[in-house]
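Working notes, structure below.
A protein chain is absent from this complex, but the other protein chains hold their places.
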Amino acid sequence: MTDVIGARSVGARVLRSEDPRILTGKGVYIDDVVVPGMLHAAFLRSTVPHGRLLSLDVSEARELPGVVAVYTGADMASRSTAGIPGSAIGMNMMPGLNIPASYALATDKVRYVGDPIALVVAESRAVAEDALELIVEDIEMLEPVVTYADALDPSSPRIFEEFENNIAMTGEVAMGDIDAVFAKADRVISATVSVHRHQPVPMEGRGSIAEWNPGEEELTIHTSTQSPHLVRLLMSPQLGIPMENIRVISGDVGGGFGLKMGLFREDIALAVAAVDLARPVKWIEDRGEHLATAGQAREEMAEMEAAITADGVLLGLRMNVTLNAGAYPSDPFPGAMYVGSVSGSFQGPTKIEALAATSTSVFSNKSTYVAYRGPWATADFMRERLLDIIARELDLDPLDVRRRNYVHRDEPPLAMLSGQLFLGVTTQESIEQAARISGWDEFRVRQQAAREEGRYLGLGMASYLEAAPGPKNPNAPEGGGGGIMGDEVSHVSVEPDGSISIITQQHPHGQGHQTTLAQVASDELGVPFDAITVRYGDTQFTPFALVATGGSRAATMANGSVLHASRALREKIMTIAAELLEASPADLEINGGTISVAGTPSITLSLAELARVVAEEPDRLPEGVDRDLEGTAAYDGGMGGWSGGTHCCFVEVDIETGMVEIQRYVVVEDCGLPVNPAIVEGQVRGGVTQAIGAVLLEQSAYSDDGQFLAGTFMDYLMPTTTVVPNFEIHHLESVLLDPDVNFRGVGEGGMIVAPAAIVNAIEDALATLGVRVREQHLPPARILELLGTVPTA
Amino acid sequence: MTERAIRLTVNGVPREETTDVRVSLADFLREKLELTGTHLGCEHGVCGACTVLVDGEPVRSCLMLAVQAMGADVLTVEGVADGDTLHPLQQALMETHAFQCGFCTPGFVMSALALLRDDPGADEAAVREELSGNLCRCTGYQTIVEGVLLAGRRARDEGAVL
Partner (left out) sequence: MPPFEYHAPDSLDEVLALLAEHGDEAKVLAGGQSLVPLLAMRLARPTQVIDINRVESLSTVAERGDQIVFGATVRERTAERSSTVRAQSPLLAEALPFIGHAAIRTRGTIGGTVAHADASAEIPCVVAALDGEVLVRSASGERTIAAPDFFQGHFTTALADDECVVEVRLPVADPSAGYAFQEIARRHGDFALVGVATMVSLGDDGLVADARISLMGVADVPLRARAAEAALVGAQPTEDTFVAAAQAATADLRPASDVHGSAAYRTHLTGVIVRRALTTAGARARGEQA
């Protein structure tokens, strides 16, 4: 990019520094990593959903030329400690949560289709796969537990026999006076709404190389992850290797979406093999393994009873939420716990006065429930669906219902039921702007005209608030925006040649942090964007982070941290420069990497020269001047603020075929000040696209008897160029809460709000035909079932 | 004997290697020739990440055996740019902020290159139809389509050589 002296980089559509690398095939993803002497691994996996592993004969596989070793559950039991997901960070202590301990490979039972049973290590991947075919397993089939009803049926077999039943978690929440709001309600509306199982599916699947250095007793894990430090933290107790002796290296990551946020059982098995063999072992999962075993998300349902007024105001809600958590809990965030977020995050921008919920998560013979882009998304879906259900029931305009239900800034209530402040919310502005851009009222005329021609058009709206990071309560200033994930640490330093290095605890995998963090530092330091390098991905030099890139943290936390670290560095630079230039620090400025004295343009000092003096002639600097040329900041999120906005979706439904076309999609959103609007918009489009997939295409389908039915990209369908429309994205003027850092997260917003906007649009299209939608997944066959054209399968 | 010698041209360079006959062209490029820009996203021909040009035509390199490329002229993503200078298509894709994580990118570059060489005047509908065989999980496609259209415009209006 061209540098314009004095022009600000932040706020500009700066071209990404990642792109020359990825556009020319020079990115280094996990399968591109080659370690000398590397062996290759393949897993034998269960083809039955639930069974008792009676015997396993690996002798023939061990004899196959090229096979180096075969490991079984018994080997894992003798060489590692059973993992208790969440225990490393105390998640397993959440009240009501049942967490089983498991080894990396099945020991006594198999619990879903894909459960790893044995690990073959061979000279090549092909030979390892050949060997899998020589393993003979004897499994006694048990009755599969597939659905919520199966799991809640006391007569079903227990998946984890250490527990009394198949309940993974129970919880209750009561906020406000629920009886009082029901007593004063004009009406009560009931609805049971469900979300289907679907999954993140990054284009790059999982993969790792485990490497053991027996001399140093150090384990190195090369892996595709969102959180390198978390991997070592979680591996340590199972392997009995101190965390400081585990190094995690991760380069380019081909997408994560929450999936690559923790430790996988396969990684433990690989590490056990690498330690045992003292040779590096590589495992790259194939797409079939990925779809069946990497992790799935969302399967939730809520029975809702809404206390409403005659004009459509939702006063309060009783909810009964159930979540199907699958078999093995995810480490460190067990899927079962997300059931609490459905009620806990339900309120969003509404003024509800009370909410009472019971929550139940169940184990089933399905793949592990993992975090997926906005893990609380079901809460937003329930709320935004319910507002439309209320509107339809009362024959009100869904826009008017939203006007009445969403909070107005600086008017009561000033806080959510949870206590979180409604500070700076712009939801009302966003619905008005979205309605104006969409032509909300004119649409009804077009819709009516189209109906007369037998065409069914629909328009749906949905809004959200996202705590990314959420506002800080000025009266309780100790609570940082980093929340339980903690502060964000960055190091910014001047290299000997005068260039700038940023070391971040983020682990970008598409979010463009090498670009955005450099933009922030460029402005703060007065250094050209091109002179800044953002480094990440090796736990030997990056600051510890529980969650590196996830939870829409980076915008506020990482940018804020880099901003403050850059300022600290700038102060050091100016102090040194003032000594060398014999000027007052207050008179100095930096532009384009050169320090000058204001008003005396002839006197300059380049950063390179300054760095040279510090390195080679430190004696020129007086005592007491910091000469490390490094700025560090641990940032707590400052005053924070809400992200949020409103989406409007236009659809046309072919009522003969059930095919839904998304004709137009409008986003009005508030994420504070975008560092790079092009990157922000990319996040929004990507999130909405995954939501389009969820509603129209994607389902992690299981048969009634627990077989996985979506094991290829011909069964698990994701959106393509011909499914997704162009998006109209509008940025709302934001209320800024922090003096310095008003960048807010945007990674999850698109994915959490769009499913409701799309489903609301589809119901709107078909409402006059009597269709009422109570689910999220609406493939064409289901549309025709809802229309009554074909019987429900 | 399942090991075969093959000769082919890759990115303009004649290569002579041996390969097991059960190795796909994609694995051969990645492992034998260390051209890891070609990515594998599904190994069953749906995702398009492994798309390369064989004798100028787009091919799923996961669905072709390496031995079948005997005598072929193969172009991979590594052979598209001119040294450090991005190819006009790559430049356009960078300018439109086309991609995010980059895993699908090589396949899109190769598919789009084949499309534009065939028809630099392809309109949005044609671009969307042609690229519908490449999956991207990050972007929602709009910026990719814009980049391909931009490259096509530059080829038509400014004589950029695709």
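Each chain carries a letter (A and B) given by its place in the written order, and its residues are counted from 1.
Just so we're on the same page, contacts are C-beta pairs under 8 Å (C-beta built on N, C-alpha and C of every residue); 3 or more make two chains touch, one makes a residue touch a chain.
Quick caveat, the model's predicted, so the values are computed rather than measured.
Engineer: One chain is left out of this view; which of A:G114, A:P228, A:G288 or A:P674 touches it in the full complex?
Structural biologist: Spelled out, the listed residue whose C-beta touches the missing chain is A:G288.
Engineer: Which of A:S59, A:T600 or A:T722 sits in contact with the chain that's absent?
Structural biologist: A:T722
Engineer: So one chain is hidden, and I want to know which residue out of A:A710, A:V735, A:A757 or A:L778 touches that hidden chain in the complete assembly.
Structural biologist: In the complete complex, the chain left out is touched by residue A:A710.
Engineer: Which is it among B:L8, B:L33 or B:M64 that touches the chain not included here?
Structural biologist: Only one of B:L8, B:L33 or B:M64 touches the chain omitted from view, namely B:M64.
Engineer: Per the definition of touch given earlier, which of A:D32, A:E129 or A:E630 contacts the omitted chain?
Structural biologist: Answer from the full complex: A:E129 touches the omitted chain.
Engineer: For review purposes, identify every residue of subunit B that touches the missing chain, sorted by number.
Structural biologist: 2, 4, 21-24, 43-45, 48, 51, 54, 57-60, 62-65, 67-68, 70, 111, 114-115, 129-130, 132-134
Engineer: Which positions on subunit A touch the chain that was left off?
Structural biologist: Answer for subunit A: residues 126, 129-130, 133, 288, 656-659, 697, 699, 701, 709-710, 712, 714-715, 717, 719-720, 722-723, 779-781, 784-785, 789-791, 793 touch the chain left out.
The working rule: only the chains that are shown with their structure count from here on.
Engineer: Between subunit A and subunit B, tell me the centre distance in angstrom, where each centre is the average of that chain's C-alpha atoms.
Structural biologist: Centre-to-centre distance between subunit A and subunit B: 29 Å.
Engineer: Okay, in this complex, where on subunit B does subunit A touch?
Structural biologist: So the residues of subunit B touching subunit A come out as 20, 22-23, 30, 35-44, 46-47, 49, 76-78, 80-81, 86, 90, 93-95, 97, 99-106, 109, 127-129, 131-145.
Engineer: Please name which positions on subunit A make contact with subunit B in the complex.
Structural biologist: So the residues of subunit A in touch with subunit B come to 13, 15-16, 18-29, 31-32, 126, 201-204, 252-255, 257, 286-287, 509-512, 678-679, 682, 685-686, 688-690, 712-714, 718-722, 724, 726-727.
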